[in-house]
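Structure below; questions to follow.
Note that this complex is displayed minus one protein chain, with the remaining chains in position.
Which chain is which? They are A and B, in the order written, and residues in each are numbered from 1.
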Amino acid sequence: MKSLSLSVISASILAAAASVSAPIAFADTELKHDSEYVIDGKVYGLPEAKVYREDYSGPAVVGDYLTQVPNLAKLDYEGNKTHNVRMDVFSQKVEVAPGVSYSAWTFGGSVPGPVLHVREGDRVIFKMKNRSDEEVTITKPVKNGSPFLQQVQANTYQNNQPVVNPMPHSMDFHSGTVAAEDKWRTISPGETIEFEWIANYAGTYMYHCGTSSVLMHTAMGQYGAVVVSPKDGYPTDADKEYVLVQSEHYLEEVGDGEFIYNHDAALNRQPSHVTFNGHVGALSDSPLRADEGDRVRLHVLNAGPSGTSSFHVIGAIFDRVWYEGDPRNEWYGMQTVLLGASNSATIDFIVPEEGIYKLVDHEFADAELGAAGALIAGPRKDK
Amino acid sequence: MVKWLGVAGLMFSTLTASPLVLSDPVRINGGEFEPPVLLDKERLSIEINSFMLDATPVTNQLFLDFVKSHPKWQRDNIAALFHDGNYLKHWPQNNAYPDGQADHPVTYVSWFAAREYCAAKGGRLPSLNEWEYASVQYRQQQNISDDDYARNLFAWYSQPKSDEQRVNVNATELSHMYDRVNEWVEDYQLLLTNGDDVDLLSGSCGDGARFLSSFTKANYATFFRYQSRSDYAPQSSTSTMGFRCAYDISSDTIASNGDQL
């Protein structure tokens, strides 16, 4: 995707080139179910969710476009696609700071959960089994798992270990437009839910568990990001693209490095830790990488559950900001972006010089509690 | 107030070193109860009749005795309608619990199985209000402050596995209301209503305050227990769900309660 005018040209060239084979449907409004209809090119009226029991003990995360934060899968296809995505829900011991681990409730075994990347107009057939009453290991190689699992195995910075903690759970994709009481319904341990949604709007969206108490379920770790890339791309062309999810953790020590959720602290908004990508050291132990002169694009999601983020990169100015990741919400020359709980922004900045660029929540109480990371820029490469 | 298993029971309980002594249910004296969670728009004071409640959750040993005398409820025989496939999953055999776990609360029991057990003992599952009413008495007996209650409850839910799962089968007062298992109650499936309609939000989007008689930590914790249990299927058989039975009080209750073996 080049600039806006270029992308129109390139799209028409591609369309011309492809006219001998299958047509490229950038606004694929192909309907699959009788119930579906289209308004302004967006698909609504998806079929009812299915809830059932299945004998499944395979990989907990399945799908080619699911990655571990801060990675974003490359969309290596033209036009639209139907994604078959599985993201099981289960408990996992995760580390959020050195010596601080707790039994998290997770999607896919990490906090935040896997990043899903799709294109505006794509269809997602989503499947999730509530495996909270069984041990699920994500750190051992499996067949047919998503890139997410390989990336966790390569960089197990949360030291993920299986634990059992049965609870009812649900999945609420902010990127979907559906009847929530149907698709986002709660399932018991052992049950599987399956439903579809269409990525009608471009942007970076939160997903989370919507089961009561939502505060507890999200604070326990059940959230992540879906990046819906605009069908015509953004007006600029990024050299590097990363995903960053900020969240608060409300933990208290109950003995010997064992931490548990503190509901009182969560209600009072007194986090013990605030992290980027689920660990105070996630982006300092493994900093983001770029080179001098690069245009870096960050998809930043503030998952909350209750706090705000004043996201800032020390030494850079945001060249462009697309609030919520929608290319129509374009801002220029911003020093800081304020994100409420579940807000996101897609941010471009130019790396001015070789060096270290600190990423912070400029609400410094949050930065002190862990909301800080780094981007390390190497020397300028010839373009 | 001690009852002994019959001869058959002794024969079954070969895994225990000494004859198994079971404590009697304890009497919960009735009275006025103002539920901490408002299921109706108006605040209501409810009259709770006196009833008996098992002092502890039902143990593996007791449940084994039950399934031996009720083959329909053995793991190999239970109808699919009544469980989710994990019924008594942790038992090594159809008619045996894991070694050394005689006094552990039985888990992996569906709501249907729990009710059937209690019925076979001449009892029933406690109602939600009865259980919570007993819970308030328990907190008073044990001197558990509201803050500690809330804190411990959320702590248990965030990490329910403790190393110590045994219950005191000789308990003479209510025990282990919060620290062993989450317990089935008869009307566990919450129905939050708004006049004739089922409540639109059902407290599922963090709107708990509408349902609390006062927004205290303890009430919030109780609401959480209500809500999260309400989301289980009645077939759910999990590692943390157990139960205890309640018994109506009639003239001959104590003499006859549930000694089936």
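Operating definition for what follows: a contact is a pair of C-beta atoms (placed from the backbone, for glycine too) under 8 Å apart; a residue touches a chain by one contact, two chains touch by 3 or more.
Please note the rule applied: contacts and distances are computed from a predicted model.
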item	value
Hidden chain of the complex, named as in its UniProt record, picked from "SCO family protein", "Formate hydrogenlyase subunit 7", "HAD-IC family P-type ATPase" or "Alpha-D-ribose 1-methylphosphonate 5-phosphate C-P lyase"	"SCO family protein"
Displayed chains contacted by the hidden chain, counting the whole assembly	B
Residue in contact with the excluded chain [from B:75, B:115, B:229 or B:244]	B:115
Of B:27, B:70, B:89 or B:166, the one touching the omitted chain in the full complex	B:70
Contacts of chain B with the absent chain, listed as residue ranges	6, 8, 39-40, 44, 46, 69-72, 79-82, 111-112, 115-116, 119-120, 122, 124, 186-187, 189-191, 193, 196, 198, 234, 248, 250, 255-256, 258-261
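Following the convention adopted for this analysis, only the chains that are shown with their structure count from here on.
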item	value
Of all residues in chain A, those that touch chain B in their complex	53, 102-103, 133, 163-168, 186, 188-191, 210-216, 220, 254, 258, 260-264, 267
Sites on chain B touched by chain A in the complex	84-86, 147, 150-151, 154-155, 157-161, 203-206, 208, 217, 220-221, 224, 227-228, 231-233, 235-241
